[in-house]
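Take a look at the structure set out below.
With one protein chain removed, the remaining protein chains of the complex are shown where they sit.
Showing subunit A:
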Amino acid sequence: MYSGGDMDKVRELQEAVLLLQSHSTLREPATVAGSTGNMIARAFPGNRFPTSCMHEFISPAAGSAAATDAFIGGLLHTFLPPGNFYLWVQQRNLVFTPAFTQFGIQPDKLIFVTVRNDREALWVMEEGLKCASLTAVIGEVRELGFTESRRLQLAAEKAGVTGFVHRHCPRTTNVTASVSRWQITPLPSFTEKGFPGLGFPRWNAQLLKARNGKPCHWDLEWTPGGFRSGSVPAAQPSVHWRKQQTG
């Protein structure tokens, strides 16, 4: 067994190795992200959600694509500083920005670029990731090879911009250089017993891969306060949501 001093030394060494492995977020102070936010962050090395790197999302169906975009919105709000613009590269004009108010994002901070194919999308994403004035770049790309993902990852590390690649119905789920790979699927929402209506959005979030971290899966609910563990109904039911709808 290690003594306390040894443990500190081991942790220091681990952090040094992680820094070399391009986990640049370790240099920054840990983000305060609420209990469930911490739960997500604990899956990653140093108990910090990695920023300045690429995250990959795979959505096998249209419904899970909507859930993925919403989940990315939740991550942006929870783990990234507000204020600057986000670049959203899309190939279909699907995203409806007013929905992002519920994820705590000012919808006019999203800049959309609609391109025609993966090649153009990758070019725009790389240019966006090189621009340090952006907070994050979200890109809809179907196929992502290792070389392209490596380029994106290097650009993200260099400029300190966080990238999210959303791969909708990819042909192969090949190895990429992204720090994490997620799959989000919608789950039925909780409602108070005996009451009609819909609850808060609820998803099954699978962290399929996490570099130097522990792959996990959670049932998560998005409430106006942020992420909440969604495996049991909330003590306070989604009155807020219903109030929103009835005015």
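Heads up, the rule we're going with is that a residue touches a chain if its C-beta (ideal position, glycine included) is under 8 Å from a C-beta of that chain, and two chains touch if they have at least 3 such contacts; residues count from 1.
One rule holds for everything that comes next: contacts and distances are computed from a predicted model.
Enquirer: Look at the options "ATP-binding cassette domain-containing protein", "DNA polymerase Y family protein", "NADH-quinone oxidoreductase subunit NuoF family protein" or "Pyruvate dehydrogenase complex E1 component subunit beta" and return the one that UniProt uses as the protein name of the missing chain.
Expert: "DNA polymerase Y family protein"
Enquirer: From the listed residues A:18, A:40, A:110 or A:136, report the one that touches the chain absent from this view.
Expert: Only one of A:18, A:40, A:110 or A:136 touches the chain omitted from view, namely A:110.
Enquirer: Return the single residue from A:66, A:80 or A:156 that touches the missing chain.
Expert: A:66
Enquirer: Check the options A:49, A:182 or A:222 and report the residue that touches the missing chain.
Expert: If we include the chain that is not displayed, A:222 is the one touching it.
Enquirer: Using the touch rule from the top, list residues of subunit A that touch the missing partner.
Expert: Residues of subunit A in contact with the hidden chain: 62-63, 65-67, 69-71, 73, 83-85, 87, 93-102, 106-108, 110-116, 120, 123-124, 127-128, 131-134, 185-189, 191, 196-199, 201-203, 222, 241-242, 244-245, 247.
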